[in-house]
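Only a single protein chain was left out; the remaining protein chains are all shown in position.
Let's turn to subunit A:
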């Protein structure tokens, strides 16, 4: 079967969940060959082999951390030449999309970003995307070269699948452009202990209706009871109530969890653009006319300051 190149997203060797979803997608198209770059890449092998990677190409050069984007493009370009895959898959993120696009240009191949699913088609992979704040579903193909597709988190289940997982050192010759953008310093985001917003199965979000930053404690408590990530509307972020990294919406992060709970969020188009593909949506809002109720599978018209704590308590009780 043809090889499919899967770009591994990892932090110091710890493979992030969307990459495991990507391996599920890759198996529909062919045999996954994983590429892991940067410090700790070698430590990804066991997990990748356990999720279907037949080969794992590893390169731990320091350039990936010291310079932006181009070193990884160089590495993937060489991996593609080595493997000659039928497609390259990577997890959608700001940086990965940039890497994917530059790689595609070098390969003279088309690129599709933010697929919510990828299907095997008669003429190559078909990428399913969601357009215009999820009001349309499109199906696209790459018509030239090796399809390079970025796939959003939560697009496929994680399925264990034993594979050979043969490890190979990827020899990378960096281009002169690789040293163009220097990373002067890097500080890891402080961990909240909660799942990362874009990859969480459940997201609990708060908006203007909270009334203050302190009241985000209500949202956090519910999130913790559900093992969820915390999101915020633009209004809440602009008011300084919660960090921008948690903003859900057109100018923030786009999420597609199994369950999305919106509290005190009216559901302006900006916000809907970032959460409308959530599988199940629950809304809690005082205003019965709030547009968020048009999307909700279940809605409560009421004061979140009483509804949310009651919900948190009941969830905790049911979980025992």
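In the analysis below, contacts are C-beta pairs under 8 Å (C-beta built on N, C-alpha and C of every residue); 3 or more make two chains touch, one makes a residue touch a chain; residues count from 1.
The rule we apply is simple: contacts and distances are computed from a predicted model.
Of the candidates "Cytochrome ubiquinol oxidase subunit I", "Na(+)/H(+) antiporter subunit B", "Branched-chain amino acid ABC transporter permease" or "Electron transfer flavoprotein subunit beta", the chain left out of this view carries the UniProt protein name "Electron transfer flavoprotein subunit beta". Contact with the chain that does not appear here is found for just one residue of A:39, A:82, A:239 or A:295, A:295.
By the touch definition given at the top, subunit A reaches the unshown chain through residues 11, 68-70, 73, 93-95, 97-102, 104-106, 108-114, 126, 130-145, 177, 180-189, 196, 198, 202, 226, 244-245, 250-252, 258-259, 261, 269-270, 273, 280-282, 284, 288, 293-303, 306-315, 318-319.
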